[in-house]
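I have a structure I would like to understand better, so I am pasting it below and will then ask my questions one at a time.
All protein chains but one are shown at their positions in the complex.
Order of writing sets the labels: A, B and C. Residues in every chain begin at 1.
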Amino acid sequence: MSSHSPEVAEHRYRQHHFVTAGQQLDTSKTGMWLFLATEILMFGGLFVGYGLMQGVYPEAWVAGHHHLDRVLGAVNTVFLLCSSFSMVMAVHYASTDQKSKTVLNLGITLAFAFAFLVIKYIEYSHKFHEGLLPGRYFRLAEVGGPPQQAMFFGFYFMMTGIHGFHVLIGIILIAWLMVRANRGDFSSAYFTPVDLIGLYWHLVDLIWIYLFPLLYLIS
Amino acid sequence: MSEQAHSKSHSPLPYLLTLIALLILTGVTVGASYVDFGSSTVNVIVAMLIATLKASLVALIFMHLRHDKPLNSIIFVSSLIFLGILLGFCMIDVQSRERVYPTGLRQVDPPAGAAKIVPAPAPPAPAHH
Amino acid sequence: MADTITATHISGHADHHDVDYLHDGKGMKSWLTTIDHKRIGVMYLWGILFMFFLGGVFAMLIRLELLTPKQTIMSAETYNKVFTLHGAIMVFLFIIPSVPAALANFVLPLMLGAKDVAFPRLNLFSWYIYMIGAFIAIAAMVTGGVDTGWTFYTPYSTTTDGSVALMTFAVFVLGFSSILTGVNFVATIHNLRAPGMGWFDMPLFCWGIYSTALIQVLATPVLAITLLLLLMERTFGIGIFDPKLGGDPVLFQHFFWFYSHPAVYIMILPGMAIISEIIPTFSQKTIFGYRAIAFSSVAIALVSFIVWGHHMFTSGQSQLASAIFSFITFFVAIPSGIKTFNWIVTMYKGSVAFNAPMLYALSFLLLFGIGGLTGIFLGAVSVDIHLHDTYFVVAHFHYVMMGSTVIAFLGGLHYWWPKMFGRMYNEPAAKVACALVFIGFNTTFLPQFILGSRGMPRRYYNYLPEFQFLHQLSTVGSWILGLGFLIMAGYLFASLRKKMDAPANPWHSRTLEWQTASPPITHNFHEIPTIGGGPYDYYRPVGKGREA
Partner (left out) sequence: MDSIRHWMLGPQGSAYANDVDVLYMFLVWLSVFFFALIVGMTVYFAWKYRRTKEGVLTPNISHNLALELLWSVVPLIIVMGIFFWGFNDYVRASVAPNDAIEIHVTAKKWLWTFEYADGTRTIGNLHVPVNRPVRLILTSEDVLHDFYIPSMRQKNDVIPGRFVELVFTPSVPGRHQVFCAEYCGKSHSDMMANLFVDSPEVYQKWLEEGDPELQTMPPVEVGKMVYENKGCNSCHSIDGSKNTGPSFKGLYGRVEKFTDGTSVTVDENYILESINNPQAKVVAGYEPVMPTFQGLLRTPEVRGIIAYIKELK
């Protein structure tokens, strides 16, 4: 259980311009959701470009997707879904004053996130080796097939790259949460950072849920 | 629901069930990609429907939208609506462009600097719109 | 939400200050680490005023070059860079942050009866991002410049030399500053209104800023990804926008205008918001049609997302798309018209004083009238085909951007100057400057409507001799305009050198920001106010209703 009473925690973490801790939490959540909305629209721009170009060059898209490994993609999907589950459990335990379980679940999330990046690394190095590079670095002579695969891989690297960057940011944030959780910063009265970073992490998962079928599973 | 009470009052069981559902749906979407539904459009639609189902589960349960203030759901949904606007209007344009020649967008010029002025002889152009 | 808050007194806090915010902490460090929205607003103000000066210098150079056809003072390459920088600086570094980040940052929490914005540290962070973006933009100017036009149209922007990548990155960074400001304001308006203040008890300025913030949040990310795609296109040749690689340059325009059309409303809505404050205050009269003005702000914000294709009637987009975009475009006229007439009728049976802010508001009504009416020309497809990419368009958007937004910004600056710095400026000098700006502006841009209608294309270094007279008239106008700004800079800076002399409420306004000291104390109010009446209750005596 927490070492602080809720009132003490409220006093410690409530910023001066809020009247109650509840108001502060609502505001933080609204702010986070607004930020997530901007993330959705940013990725969304890529999805729209990807979808429109798929309509113009369907053959190139199918040819490009044949170079992707759907087993690795599926494994990564499972990793991210599991990490999302452990993240939500971490939020649950943080909100019920179970410190060690919070830390443990944050650790599991971190492990899955690392595993995701390791697999991404394997995929990327494979692609570099085969000349499946974006744009003008695409080695068409080696790969063969429609030339617009260069554009497909442009999208592939941008979408997975920006997503991977978000995973990396998530890793840093979750590691920071672990330190704070271990220090006993969170309790049922105050766990806003776990809650907010949890939302962020689920969004990273949510975007991958769309990326996976779009990139790996077109036929 | 302005206090952080909602998380406390729930057992973690729904989270576990959600995870299992998500894993099953992942299997389904991989399996569906091997099935030929007749046209690639149908395949894309099936994949997107499954993805949307998964995304809804994540948003409603993992992200607590089910119990959260409606404002946050409104923000989430409106981001999707505005994305739809971007996609929709771009599609309207790209799909309905007048093709002066059947090649349209896909016509790619040979490298510049060559002595090319106009593609001659000009193919007969359909004069309809 | 406000309705869940009981009127809790928080005056018992240990860090409570009675010192005014300008003197609460001394030295550079206390400013650079401040999380006080008022100080951040002031820091933004200096930033954007510097950028306005820089962009203005470029504008004067453009007009000077166009004094004669062929070369007057610079080469064609330099001219292309100068007009690009003028556009990019004015749009991304001045107008977009001008009212929201500088003025609204200062007054919005005060108007809501809040102690700060929702996320004070994020607010400071936005300012740092803005400064970083500004420095990158200046680096791009120094290291080769950019000659793409502020619109970065492909494939020109992916093939030309110069620091296009750096400039694109600068705009990308500035976008995040804008997004975070928007997030902050939406959360503030939703959650930090004073006890008893419902949505329709807010001053209309807050409605305008709320609508603006919605656009900032929903549109700017698309610009960010578009610029990232452009950067990748230049670096890796991905080919999405480059027809040589199979891409579609018109798609870039769709993506670009999905942001940049709503961005026009990021610029104009806050301007309208300021006018909705100045007119009731200087007429000492309830605003006419509060709800109509409030809802029309939100309506303009939403409609702005589905009209972007009217920038593309000649771009090669399909006729069907042009038809739809033209049709929806005309709907923007309705809320704009409602606002204009409501503002005018607000003066009916009022008590109208002609202080400098009110003169700017009256100028706004006339100039926005011209800007809005000429917009109808450009919405009608057949006429737009003729006028597109000519000086008519240049004149039209300067009437909206400068004639409306900048004039409203200047009105707001004069209106809140005593509140921000606790000093009154020289009123006669302010009136002279306002007149010069008004005359100079019209002399500069009215001739451009005729130039454009006669076929003079925009972004031209050289022009046919028949256009020379109107160009020269326009250039002379720019000098008058410049003189007006020079005088303004003079008396505003002069006011800062004298002792604090502004009363708490020099204009006898009823909105909350005037119910605290000038300049306000660090925590804005000694006690969080409880709201009893509307913001424009000029029909009942002071002390009954609003102030407890």
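In the analysis below, a residue touches a chain if its C-beta (ideal position, glycine included) is under 8 Å from a C-beta of that chain, and two chains touch if they have at least 3 such contacts.
Note that the structure is predicted; figures quoted are calculated from it, not measured.
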{"item": "Options C:33, C:143 or C:462, residue touching the unrepresented chain", "value": "C:462"}
{"item": "Among C:35, C:49 or C:292, residue touching the chain not depicted", "value": "C:292"}
{"item": "Identified contact with the non-displayed chain, of C:344, C:483 or C:500", "value": "C:344"}
{"item": "Candidates C:31, C:53 or C:330 - the one touching the absent chain", "value": "C:330"}
{"item": "Touch residues of chain C, complete complex, unshown partner", "value": "76-77, 80, 147, 149, 153, 155-156, 159-160, 243-244, 246, 249-250, 283-286, 288-292, 314-316, 319, 322-323, 326-327, 330-331, 333-334, 337-338, 340-342, 344-345, 347-354, 362, 365-366, 369-370, 373-374, 376-377, 379-386, 388-390, 450, 453-455, 457-464, 508, 537-541"}
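Here, only the chains that are shown with their structure count from here on.
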{"item": "Chain pair showing more contacts of the two, A-B and B-C", "value": "A-B"}
{"item": "Intercentroid distance (Cα basis), chain C paired with chain A, Å", "value": "35"}
{"item": "Chain A-chain B separation of Cα centroids, rounded to whole Å", "value": "18"}
{"item": "Distance from the mean Cα position of chain C to that of chain B, given in whole angstrom", "value": "34"}
{"item": "Multi-chain contact sites of chain C, meaning residues that touch two or more partners", "value": "1, 4, 190, 218-219, 222, 245-246, 248, 251, 255"}
{"item": "For chain A, residues contacting two or more additional chains", "value": "20, 22-23, 26, 30, 34, 37-38, 40-41, 44-45, 48, 52, 56-57"}
{"item": "Touching residues on chain C, where the partner in the complex is chain B", "value": "1, 4, 190, 218-219, 222, 243-246, 248, 250-251, 254-255, 258, 305-306, 308-309, 316-321, 324-325"}
{"item": "For the chain A and chain C complex, residues of the former touching the latter", "value": "15-20, 22-23, 26-28, 30-31, 34-35, 37-46, 48-49, 52-53, 56-57, 134-137, 147-148, 150-151, 154-155, 158, 162"}
{"item": "Parts of chain B lying in touch with chain C, wherever the complex brings them together", "value": "2, 71, 78-79, 82, 85-86, 89-90, 92-98, 105-106, 108-109, 111-112, 129"}
